[in-house]
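Complex shown without one protein chain; remaining protein chains in place.
Moving on to chain A:
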């Protein structure tokens, strides 16, 4: 596209640096502008303050990082969101810097500066308790693009007292690190004048962990927070959702052990991910919550990562299970800027992560989806067709859960004639799904234009879409469809008639209109689907269509040359139905048709159907009526379909994968196929960890829980051959035998599925309803102990006999296994009864 344009137009010489063409009204002379800028409080004035600041303000070695992070957010988070932010001065913990640690954070003041807004704060020192004062606005703030901290740095820094306490110098390595991390969001700490060096470590911990400024939080009101040892100043009110409570003992100085300190060198995304994995697997890191969190934070905000790395890290983080809500929201806050990335891959990765992390917070999910609306719409009108298609598929996915989500943007989904077919089809689907009272008129108008498109496929898709909308807005749509019949084009008429058939079944109120529209369209229908639909309509609603028998008569006349058996079947049924209400007109041709079907037809199904109807007629007309006169519509079906609004969580894990792009149904077919091919043992592949289960925390949790459930852990993929099973079965003694109450027959499939869930494999099983019914099961626990089981259901007894054999005699695991088995059998039994 671009190159094509480039070929035609000409380049123009740039305006020189002297600015030969002045901007409207104002001269773009740079000298003037500098003066102007100097007059602003946030610009160079800020840097002057920075220069005046005493040297021990060591809050940020790299002011640039803060500035960078600031830029990437366009509308700064929370600018238009009513939520409270977590506003914790978080920076520079560690022994040396404790005096400057953020405990004193006079709640409000720190909060606002932390959020990176420029707002010149009203009363910076007002919020704090006793001797707390504000200060320490990081120099990075002066560099923020929006002039963040304008005024604040000027006024507040001047008021700082210099009794910061001893030990300001010599920040511990972790202090430095966390400090540099804090720059990313431009967080300001505040000084408490009276802190003591003795409480350093704890304070540092609290400071580093105490939440990050950002828009995501749970609570709305300011929560009362316990603020560590420095709270001797009095409990401070902080608008945060939970207080950070950390173990105060056993905190060890992690000097130098953390990988990738300060700035991580550029290693490529894969290495970064490995780094994180290694760090998180480290038991020392795991044991220490602070370090754990710091590792995550460092990786997440890795400033050097390019977009591929970011996408990779976001994907990787999907496997991380936060241990608490607080941590969860910390992560969300850290990741918020990714939602505004200019790369759609990163935005979608972040969205998916948000949706999955916040699976228990629907309002957060909705909020994320609102935020991602902009980038998605931009991608939908992107110049790259392929990207556009992927975005449209995801829009559809979102619409399944939030039907009104894109309704106001319906115009973005209008098709243009130069677009490829597959995009048009997607857009029509989207239009069909986002229709509401306000836009229905415009959308239908647009869809009607598509119905006469040159491409027959696209025209038909548009007609089906109108049919879909007709379930809600029946009258308008039926009118449009009726007009389309007037075109007398084959491909249009056939689809319109099919749409009518479906519509009449779901919305009986439109029957009258449809019946009036039908006469005449038989001339323009040639294909099987269309003929079937028309014949069905004539049969079921024939009493309202005056010429119905004559249309059917034409079909009967030509039945010999009819190629589709389905049409003949439909014709038989329709004619018999019509015969019931208009016998005089139909009797003769019904006879002819039956005669043809029974005597001459070669298709077995048609002949049998003919014979069936013939014998049915022999049984008497009342009998025929009883069998054929079924309801003519089923409005509840439509309601059922509309109710298919799915929760966000049902597709959150599919977001930003190939699943929406293929479509759910096709994906199911693909993965079934793939599953059948690859039933082999899964190799431990470091590369494919994206889909290979959760990270350490969850595994950890499992092992913690395991002892409660009887120290039994069955291994999933224990595959025994039938021969091996048989051999082992006969070589072992029965270790346990019991009977289990059971009623009725067994559904082998259900049982097998249920057993699969708990990692018990089925070796062999009788058919359903066999007497006696038997099943052989096997399982293996993590120590290698085999459990072989026989289930026996005698027909006369109402109980299941269970015999278990074990290759290593261990009672406690055996009991565990039996209880698992009992649970499964009990559950299945409950379902049945």
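Rule of thumb we're sticking to: a contact is a pair of C-beta atoms (placed from the backbone, for glycine too) under 8 Å apart; a residue touches a chain by one contact, two chains touch by 3 or more; residues count from 1.
Keep this in mind: contacts and distances are computed from a predicted model.
Enquirer: One chain is missing here; what is its name in UniProt, given the choices "proteasome endopeptidase complex", "Auxin-responsive protein", "AP-4 complex subunit mu-1" or "Protein MAK16 homolog"?
Expert: Checked against "proteasome endopeptidase complex", "Auxin-responsive protein", "AP-4 complex subunit mu-1" or "Protein MAK16 homolog": the hidden chain maps to "AP-4 complex subunit mu-1".
Enquirer: Just name the one of A:476, A:489, A:528 or A:649 that touches the chain not displayed here.
Expert: Only one of A:476, A:489, A:528 or A:649 touches the chain omitted from view, namely A:489.
Enquirer: Quick one: which of A:605, A:637 or A:670 touches the chain that's been left out?
Expert: Only one of A:605, A:637 or A:670 touches the chain omitted from view, namely A:670.
Enquirer: Give the residue, chosen from A:449, A:583, A:635 or A:769, that touches the chain omitted from the document.
Expert: Only one listed residue reaches the unshown chain, and that is A:449.
Enquirer: In the full complex, which bits of chain A touch the chain not displayed? Write them out.
Expert: Here the touching residues of chain A are 2-3, 5-17, 19, 21, 23-26, 28, 33, 36-37, 40, 43, 67, 71-72, 74, 143, 145-147, 266, 268-270, 306-308, 311, 315, 340-349, 374, 378-379, 381, 383-387, 389-391, 411-412, 414-419, 421-423, 425-426, 442, 445-446, 449, 452-454, 457, 461, 483-484, 486-489, 656-659, 661-662, 670, 673-674, 677-678, 687-688, 690-691.
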